[in-house]
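Excerpt of the complex: some chains, original placement.
Residue numbering begins at 1 within each chain, and the chains themselves are lettered A, B and C in the order written.
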Amino acid sequence: MEITRPLDLLNASKDKRVMVELKNGKQFIGKLLAFDIHINCVLDDAEELENGETKRKIGKLFLRGDTIILIAPSE
Amino acid sequence: MEITRPLDLLNASKDKRVMVELKNGKQFIGKLLAFDIHINCVLDDAEELENGETKRKIGKLFLRGDTIILIAPSE
Amino acid sequence: MEITRPLDLLNASKDKRVMVELKNGKQFIGKLLAFDIHINCVLDDAEELENGETKRKIGKLFLRGDTIILIAPSE
């Protein structure tokens, strides 16, 4: 995986589990199914985390890009 | 349902019940009638939730996209 | 009324009473005279609500779209 533009990391993370942190402090983990240039994302098998523990299981999840602070591949 | 772009999940959720969470923490559940690229949404048979319980029934509801954090299909 | 795009609901609500909720938590009810793609709205016979009660009567009212969270037809 060569990363020359920021979205390359998201492309390389497709169909892999990522951790997403929002401006309101919430954390979600799930398989990254899709994203676009606004960083809108869709996760699959998503879970909301609280202090590193699963708070609730959600399934598929659309996250609006402008609420996202960071995305970290977790595998 | 194949999801290659984030809005594919919203398209696949049309006429199905979704949960929408706003920046101010409010949660709404309802049938997704329509959305656009700004993620403006219209729900039908909408209810506002509080701690997972119905707080008020609203009927049809227009939600401005820039207040939305996440949308999760609930069926 | 068929709703395929979010603004269809606003079009169908023209000259009818709607409830508008703002980012600062304020609620207004009034007849929807006009709106545009920014969701700027003009209400007629507008009232500000507090806990579901009329707080003050305002008459005509211009609401800047980027302060609006939701719009719900009330009839």
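Just so it is clear, contacts are C-beta pairs under 8 Å (C-beta built on N, C-alpha and C of every residue); 3 or more make two chains touch, one makes a residue touch a chain.
Since we're looking at a predicted model, the values are computed, not measured.
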{"item": "Assembly size in copies, with 3 chains present", "value": "7"}
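We take it that only the chains that are shown with their structure count from here on.
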{"item": "Cα-centroid distance, chain A relative to chain B, in whole angstrom", "value": "19"}
{"item": "Intercentroid distance (Cα basis), chain C paired with chain A, Å", "value": "34"}
{"item": "For chain A, residues that touch 2 or more chains besides their own", "value": "none"}
{"item": "Of all residues in chain A, those that touch chain B in their complex", "value": "22-24, 26, 33-36, 40-42, 44, 46, 58-64, 66-67"}
{"item": "List of chain C residues in touch with chain B within their complex", "value": "3-10, 23, 25, 39, 65-66, 68-73"}
